[in-house]
Structure formats: structure tokens, C-alpha cells
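Written below as C-alpha cells is the structure these notes are about.
A single protein chain has been removed from this complex, and every other one stays in its place.
Chain naming follows the written order as A and B, and within any one chain the residues start at number 1.
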Amino acid sequence: MPIDKIDILSLIDILGLVAFTISGVFAGMQKKLDFFGIFVIAFVTALGGGTLRDVLIGHLPVGWMRNGDYSIIIFITYVITLLFHKYIKNFTKFLIISDSIGLGFFTLSGIQRGLEYGLDPGFCIALGTMTGCFGGVVRDILLNKIPMVFEKEIYATACIIGGLIYFALIKLNSHSVPADITCILSIFVIRLYAVKKKLSLPNLYKQ
Amino acid sequence: MPIDKIDILSLIDILGLVAFTISGVFAGMQKKLDFFGIFVIAFVTALGGGTLRDVLIGHLPVGWMRNGDYSIIIFITYVITLLFHKYIKNFTKFLIISDSIGLGFFTLSGIQRGLEYGLDPGFCIALGTMTGCFGGVVRDILLNKIPMVFEKEIYATACIIGGLIYFALIKLNSHSVPADITCILSIFVIRLYAVKKKLSLPNLYKQ
Partner (left out) sequence: MPIDKIDILSLIDILGLVAFTISGVFAGMQKKLDFFGIFVIAFVTALGGGTLRDVLIGHLPVGWMRNGDYSIIIFITYVITLLFHKYIKNFTKFLIISDSIGLGFFTLSGIQRGLEYGLDPGFCIALGTMTGCFGGVVRDILLNKIPMVFEKEIYATACIIGGLIYFALIKLNSHSVPADITCILSIFVIRLYAVKKKLSLPNLYKQ
């Protein structure tokens, strides 16, 4: 049973992979892992979301097994990030920025895979949110941290809002590319704004 | 590749979804999560078992992506549970009861999906047990609690006994509906009885 079709990586996939690989490398270095450990964390962070997306939708074998470019991009990004990490002082800041960029690209990539499979917009957004969030969740679980997504911050919420904006623009007869860009940018901006302002969702138990 | 067939939700699925959503909401409120956090926990508790079932058996895209009714039922149950939670004093009791009800319904739903795919009774029971238990396991892991299923209590055991009763009744030429009801009721009763009497399995290490 050979593979029938090679997945072609879009620019969106590539940029998401790069961003999440960088975030994985910084997260691994924060925890002082060895070379191999950092690579595993980077690999899992970059591919976790897309793997969940492909498994849930039945796009099997999963994307990164159909096309070596995924792994090559991760490996090159990993090497470059390690080489240049000495010039970077603030790991946490870089981790949050690259994580937010990856979040935007991967959410859109999940939405697009959902559309390809004929899912309704609501499920596309759910799939996009899971694609965006899952790599980071696995990264944080492996590093024994509380997953960012559960820290009462705007994280998955940013993906959902970005997805709603995407479908609103499509409905208004926007062309695909401006809708794509707006979706990614809005997720990135909402997420960073929430981190900066320490925004969180309203709570049931406040006094 | 659009979806070829819409999954039709049976009464069994609906009641299982409602019970597990309620258990997820109470578990989330116990841990004082925000609105979104509670919804995520409820969603994952309600859909975790069925998602694992569909992934293992290759029924992809997974059920809840084929049919919006799953999500609608969860959302409505979530809102109603939040609205009426003030009238409920003992969260833990409600959590255990709704969890036990969901356990019964979802175990049966896993058994039935297994039969549909031509699995042998033993695998149907294994699939049913995983369908029943997995949502609660993910709920407890996300909430950083020890999963109920591993607490040396009768939990998965209740599912297995319920499954054995189901196939015994089918073998005795029972009609499907009485076997269904007996299976669900026996799981519910065994589980609650075990909690009440603090029953657990025999231990290798007792003195």
C-alpha cells in the first residue's frame, strides 16, 4: 500500500513550522535539555498540531510522513536557532513571539484542511484551533509545565476569534489571500496583546 | 474529499453526551476554571471517548466532525448546567453520578460501533471500555487530578462486566433493546455501588 499522493507544503505550513520549531528550541533550552531532547521538543511542537489534525480527519498517513520537506524545514530551523541563540538574551520573549506566530499560521492551516474535507465553518474553526494549540500543549506537557492554553489566558480564544474573522471575510466575498492574512495577523495580535495586558477570560468566582 | 456519510446520533449517544458534559462542567467548576476553561473540559470529557473510539477503528473524520448535533448538545447542556448550578450544593456527588451515567451509555456506544465494524465480542468490550473511560481520563489529566480509572476503584471493571452481560444476553437471544438497557444499568449500578462501599479490586500486597 504505497502512498498515493504527496502533500504539498504551502507557504502557510512552512512559516508555521519555522515559528513553532523556534518556540520548541527556546522552550527546550529554558529547561536545559540536551541536543537530542531539544530536537524532540522542537519536532513535537512543530508537528503535534498537524498530526492531530490529520488523525482526526483521516488524512493518513499523516502529512509529515508523506513529504520529507516538513522534517528538513524543522531540522534546518533547529540548527540555525541553536547557532544564533547566543545573540538572544530574552528566551521567554522569543518563545512567546514565535509561539504566537505559529499559532496564527497553524490555525489557518487547520481551517483550510477542514474546508478541503468539506467540513462546516464551525468544525473548521474547531479543527484550526486544535491544530494551532496542540503542538504547544504537547511541548508543555513533555516539559512538565502547565500548558499555556489552560493558564486562564487568551490562547485558544485567539484562534477562535481569528477563525470567525476568516469566515466573516470569506462571506463578504473577500478574496482568499486577504482573508488568510487577516486571520493570521488577528490571532497574532490578540495573543500578544493578551500576554502584554495579562488579559484573561471573565471568571465565575470573583468577589 | 468531502464527507460521504453523516453520522446519525442515537439516543444512547445523546444521553451519554449530556451526562459527560454535566460531569465535565462540575469538574471544571470544582477547579474554579473560567467560562472557556469549563467549556473546554466539558467538550473534551464528552467527546474524548468517542474520538478515541473512532480513531482506533478508522471511522474518520471522527463522528463529531460529521454532525453538528454533537456540539450543539454539548453547548446547550453546558449553558443549562451553568445556569442551574447554584441550586446544587454537592458538586462531587453530581460529578460522580453524571460520570457513572455517561460511563454506561458510552461503553454501550463503543460496543455497538465495534459490532458495526465486525469486531469480535472481546474487542467490542475493549473498545466500549475505552470509549467509556477515555473522556474522564483526559478530563482528569487536564485538571491535574489522578484519573478516576487508576484509583484502585471499580471503574473500567464496571464497563467490562457490563459488556460481558450485554453479550451474554445477546447470546441468550435477547432482543437488542433489553440488552442495551441492562448493560447501561449494570454499569451504572456497579460503579455507584463501588463508590458507595469504597470497593476496590483485590491487592497483591496486603498483609
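Assume a residue touches a chain if its C-beta (ideal position, glycine included) is under 8 Å from a C-beta of that chain, and two chains touch if they have at least 3 such contacts.
This structure is a prediction, so every number in the text was calculated from the model and none was measured.
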| item | value |
| --- | --- |
| Residue of B:V55, B:L82, B:L164 or B:L192 in touch with the missing chain, whole complex considered | B:V55 |
| Contact partner of the left-out chain, one of B:L127, B:L142, B:L169 or B:A194 | B:L127 |
| Missing-chain contacts mapped onto chain B | 55-58, 60, 116-120, 122-123, 126-127, 146, 150, 152, 156-157, 200-205 |
| On chain A, residues whose C-beta touches the chain left out of the figure | 1-3, 29, 32-38, 40, 51, 55, 58, 60-62, 65, 68, 71, 142, 144 |
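Here is the rule we go by: only the chains that are shown with their structure count from here on.
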| item | value |
| --- | --- |
| Distance from chain B to chain A - Cα centre to Cα centre, in angstrom | 30 |
